[in-house]
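A single protein chain has been removed from this complex, and every other one stays in its place.
First chain written, first letter: the chains are A, B and C, and each begins at residue 1.
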Amino acid sequence: MKAVRLRSYNEMPVIEDVPEPSIQSPLDVIVKIGGAGVCRTDLHIILGQWAEAMNQSLPYTLGHENAGWVHEVGSAVTNVAVGDTVILHPTPTCGLCRACRAGQDMHCANSSFPGLDSDGGMAEYLLTSARACVKLDPETEPKDVAALADAGITAYHAVRKAIPQLYPGTTCVLIGAGGLGHIGIQCLAALTATNIIVVDRNPDALKLAEQLGAHHTVVADGGQVDTVQQLTNGGADVVLDFVAEEGAENEGFAMTRSNGSYFVIGYGGTLEVPTLDIISTERNIIGNIVGTYNDLAELMVLAQNGKVTLHTNTFPLDAAVEALEELDAGRVRGRDILVP
Amino acid sequence: MKAVRLRSYNEMPVIEDVPEPSIQSPLDVIVKIGGAGVCRTDLHIILGQWAEAMNQSLPYTLGHENAGWVHEVGSAVTNVAVGDTVILHPTPTCGLCRACRAGQDMHCANSSFPGLDSDGGMAEYLLTSARACVKLDPETEPKDVAALADAGITAYHAVRKAIPQLYPGTTCVLIGAGGLGHIGIQCLAALTATNIIVVDRNPDALKLAEQLGAHHTVVADGGQVDTVQQLTNGGADVVLDFVAEEGAENEGFAMTRSNGSYFVIGYGGTLEVPTLDIISTERNIIGNIVGTYNDLAELMVLAQNGKVTLHTNTFPLDAAVEALEELDAGRVRGRDILVP
Amino acid sequence: MKAVRLRSYNEMPVIEDVPEPSIQSPLDVIVKIGGAGVCRTDLHIILGQWAEAMNQSLPYTLGHENAGWVHEVGSAVTNVAVGDTVILHPTPTCGLCRACRAGQDMHCANSSFPGLDSDGGMAEYLLTSARACVKLDPETEPKDVAALADAGITAYHAVRKAIPQLYPGTTCVLIGAGGLGHIGIQCLAALTATNIIVVDRNPDALKLAEQLGAHHTVVADGGQVDTVQQLTNGGADVVLDFVAEEGAENEGFAMTRSNGSYFVIGYGGTLEVPTLDIISTERNIIGNIVGTYNDLAELMVLAQNGKVTLHTNTFPLDAAVEALEELDAGRVRGRDILVP
Partner (left out) sequence: MKAVRLRSYNEMPVIEDVPEPSIQSPLDVIVKIGGAGVCRTDLHIILGQWAEAMNQSLPYTLGHENAGWVHEVGSAVTNVAVGDTVILHPTPTCGLCRACRAGQDMHCANSSFPGLDSDGGMAEYLLTSARACVKLDPETEPKDVAALADAGITAYHAVRKAIPQLYPGTTCVLIGAGGLGHIGIQCLAALTATNIIVVDRNPDALKLAEQLGAHHTVVADGGQVDTVQQLTNGGADVVLDFVAEEGAENEGFAMTRSNGSYFVIGYGGTLEVPTLDIISTERNIIGNIVGTYNDLAELMVLAQNGKVTLHTNTFPLDAAVEALEELDAGRVRGRDILVP
C-alpha cells in the first residue's frame, strides 16, 4: 500500500509502497483510512523535535489524526466489526494500568502513538487496537471528521478542563485560531457562557473566529498583551494558548489574571517566569496533551449536533508534501486532510 | 508603643516608638500582639523585592504573622469581643467582592496586607478587621500559634489543594523543611496517606522531617533530582516547593511525574521550562499564596488536636534584628517568634 | 407605606399600611422596591407549611424575590450607594461564619430570610443588608429582573451544580416548566450541551419550553416515566425536579439512570425509596435551596447577555391576592411580579 514515510529528519517525507499491516494480537484492529489530518506536529517531527521524547526509528509512516472504516479485527474485539465507520483515539492503550483504569488514556503506561512512535495513518491502512476505536454513525464521512481525532480532541480536552473556571462573567483568551484553535472556539461557545477573546496574527483567522463564536478579536501585532489587559481589566481568567512558541508562551502567561490559569496546548517556546510572579498572584500553568477516549466520544456528539464544524481542505495522499508545505507557510485556514 | 520599623531598603529595621493604632471604621479590631513570626518574606521585603508588587511607603512596621488578644473593637464587630484570644488571617478583606464571596480571601479586590503594604504586627498593637480574626480557645498562648498565621496557613493551603492528587500509592516530594515546610509535612501526614519524601540541604532539618512524618529524606547535595527520580520511579505525583529559588524551582519541576503537579510556594528564582516539556507530559505548575480564612480555621483544629505542632524560638521585640539575622544565616530550625 | 401582610395562616394576606423600615446597624440598606415576585412558596407559607421551619411571628410582610433602588445606607456600607439599581440575594448573611467564608450564603449560621422569617419585599420599602445587594446596570428595570432574585437563583444554582454531570452525550430531564423551570431550561442551554427533556402537565408550558431550548417535551399524563425511560434508554443522567410533590418526587427518582443524580428543587411531597434501589444503581438525591451570592451575580450576566429572559406579568401591589390566586389556579406562564 502507499504510505507517507519519513526517511530522515529535516527532509520532507516521501510517498512509497510498504506492506499492509496485519493483525498481531486478539485486540488488534486494522482500519482502512478515509482521512488523515496534517498537523503542525508533523512539521515538528520532521525537524526532529520529537525524536528524543518518542524514540522513533526511521523510516516510518506519519499521520496521528485518523478516521476510516474497520477492515479487519482480532479474535477478542467486541466493540467494532468489519465495515464500521470509526474515528481513532490517537493512542491505543493497554486498558490495564492505573491511568487507563482512571480514564486518563493519554497517560497509559503502555500505549503507543501511531504517527509519532510507530506507523501512522497517512497510508491506506493503519494498525490500531479495539480501545482506540470510536464507532460513528455509518453515514459519517471519515474525511469530514478526521481532524477531530487529534486537533479536535486536544482542543476539546483543554476546554473541558477549563469549564469550572469559566462561569458567566469570566473571560477566556484563546491564542491561535488555526487547526486546533478554530475548534476550541466552538467548544468554548458550546460548553460555557464565558466571554471569548481570540488573538491571532492573521486577520483572516480572526474573521473565521468571529463567525465561530468569538466575542472580541485581537490582532497579534505586538500590542496584544496590553489590549487584552485593557479588555479584561487586568487579565483573563483562563488563557488557552494553542501557539506557545515564538514568545506567545510568555505573553499568554502575562495575559492571565490573579487566580487564573494559563493552559499550554501548543509548544516550541520556553516559558520563563519568576516564581514570585507565580505565587504573588497564585496563577497556574496547566499542561495539556491530546485527551481521553471519552473526550473524543463527547466531541463527536458536539460534531453530530452541528455545534462543532470543521474547516478542512482535502488533498490526495500523493500531495502530502504539498499539504505540509502549505501548513508551514501559514496558508492553511482550519485543517488539511489527506484522503488515500 | 514599640514597633519594628523598616526605614529604608537594604538596611535592617529599627525598634522605635510610634503612636498606637486607633479604630477608624465600624469593622475595625485592634489586637494586642502576643506573638509575631519572623519570616523569610521579611528578608525579601528588606531587600526591596516586594516594593513594586506591594507599593509600600517607608517607614512602616513589619510583621505579617500575628496572634494576640482583642484590645478594642469597632461598633459593627459581632464575631469577637475585647479579651478574646485570636490568630489573624494575614489579609483583612472586604467581604463583598467576587473573591471574598467565593471564600478566596487571598484574592480580595480590596484587601490590605499588614506587614507588607501597611503597618504590621511586630509591635505592641495591630490594627486589623473583624474578618481577619479567628477566635481561639482562651487558654491558647498566642506566641505558641502565631507561626500558623502565615507559615502555617500557606503550607496548609498548598497541601489541601493537593489532596485530590495524593491518594494512597502516590508520592509527594516536599522541598525545604524550614518554617513552612515543617508544618507542611505534618499537614500531609494528617490529611493524606501519601508517601512523603523531604528534600533539604540541611541534615538537621531532615532529622526533624523524619520525626514529623517524612517516609524518606534526601540531602540536597546536587544529586537530589536523580535520587527522587529513582525513589519514585520517574517522578513524584506532587512536588511542594517551599524554596523555589537558587535552582530548586527547575529541579522541583524535573522531579514531577507525568500528569503530576509542581506547587510553587517559595519564591525568588525563575522557572524556565520548554513548553514541549509541559505538554508532552501534561504537567501542571500551581501557584500558591497564603490561604483562605477557613484554611486557617481548619489548621487551628489540627493544632488543637495535636496533629500539627510548631518548632519555635521566642525573642523579645527588641531582638527583632537578631532574629532576622539568624534566619538569614540559615540557623533557624522551625520558626522564630517575637513576643512584645 | 403599603405592604402585603399575612395576618393568619390559611387566609389570604391583606394590603395595609405599616411604618417604613429604618436603618438599625452600620451595614443595613433600605431598598425602594421596583418589583417583587409572587412565588409558589408564598402559597406554601399561607398554608403554614413553613411555620415550623421558619418560626415566623404573624402578622408580617410577604415577598422574598425583590429588586429595586437603594434608598438609604448604613454608615459602613461601601458596595452600594443611594440611587443604585439592585437585585437582592434572598438571605442577608453575616459574612463571618464558616459557610459565609466558604461562599455558601444559603447556609449562613446567622442569616434572615425576609418574606419568610421577617418583613419581605411586597411593600414600598425593604430593609436588607449590604451583603444582599447585587448592583445592576442603572438602565435595568427592577420589575423585569425581580424574578431572578429567587426563582432565577434557585434554578441557576441547581443547574450549575449539575454541570459536571452534563457533558455532551448526556440527558437532563427537567420536571416543571413554570416560574423556576422556564429559567432552568435557559440556564441548561446556556451552560451545557446536554440533551434537554422537559416534563409538564400543561401543553402551553411545554410549548414555551421548546422555544426556550428543550430538545424534547413530554406531557405528564401518567406515562411520563416510561416515556422518559424510552427516550433515554434507561434514565436521565440528571433529573431536575422543580415540582417534587404529588408524586413527581418518586417519578423523578425513577427517571434517573444508574450513577445519575436526582435534584430536588420543588417540595411538598414525600420521597419513598428502598435503600436497595439507591445502592444497587449508585444514584444520588441532591438537595437544593436558593443559591449563593455569586450564583445571582452570574445569572445577572446571563440575563444581561440575553441568554436568560423572563416571562413575567406585572400586577400593582394592591392586586397581590389576585396574583396569588392566579398562581394557585395554575394559570401563570412564567412569573407574576408585583410593582408598588
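Everything that follows uses one rule, which is that a contact is a pair of C-beta atoms (placed from the backbone, for glycine too) under 8 Å apart; a residue touches a chain by one contact, two chains touch by 3 or more.
Quantities reported herein were computed from a predicted structural model and do not represent experimental measurements.
Participant: So there's a chain missing from this view; which of the remaining chains does it actually touch?
Facilitator: A, B, C
Participant: Specify the residue from the set A:Thr128, A:Thr192 or A:Thr292 that touches the hidden chain.
Facilitator: Here the residue in touch with the unshown chain is A:Thr292.
Participant: Looking at the full complex, which residue from C:Val14, C:Ala53 or C:Val82 touches the chain that isn't shown here?
Facilitator: Among C:Val14, C:Ala53 or C:Val82, only C:Ala53 touches the chain that is not shown.
Participant: Of B:Thr192, B:Asn259 or B:Thr275, which one is in contact with the hidden chain?
Facilitator: From the options B:Thr192, B:Asn259 or B:Thr275, the contact with the absent chain belongs to B:Thr192.
Participant: Can you say which of B:Met54, B:Ala76, B:Leu231 or B:Ala297 touches the chain missing from this structure?
Facilitator: B:Ala297
Participant: Quickly run down the residues of chain B that touch the omitted chain.
Facilitator: The list for chain B reads 160, 163-164, 167-169, 190-193, 297-299, 301-302, 305, 307.
Participant: Which chain A residues would touch the chain omitted from the figure, given the whole complex?
Facilitator: Interface with the chain not displayed, on the chain A side: 25-27, 75-76, 78-79, 94-96, 98, 101-103, 105, 130-131, 292-294, 297.
Participant: Determine and list the chain C residues touching the chain excluded from the picture.
Facilitator: Looking at chain C, the ones touching the missing chain are residues 49, 53, 98-99, 104, 106-107, 169, 244-245, 249, 258-259, 264-276, 278-289.
Everything below uses one rule, namely that only the chains that are shown with their structure count from here on.
Participant: Where chain B and chain C touch, do the two copies share over half of their residue numbers, giving same, or under half, giving different?
Facilitator: On the two sides of the chain C and chain B interface, the residue numbers are mostly the same, over half being shared.
Participant: Where the centres are mean C-alpha positions, what is the separation of chain B from chain C, in Å?
Facilitator: Whole-Å distance between the two chain centres: 42.
Participant: Residue numbers in chain A touching 2 or more other chains?
Facilitator: 169, in rising order.
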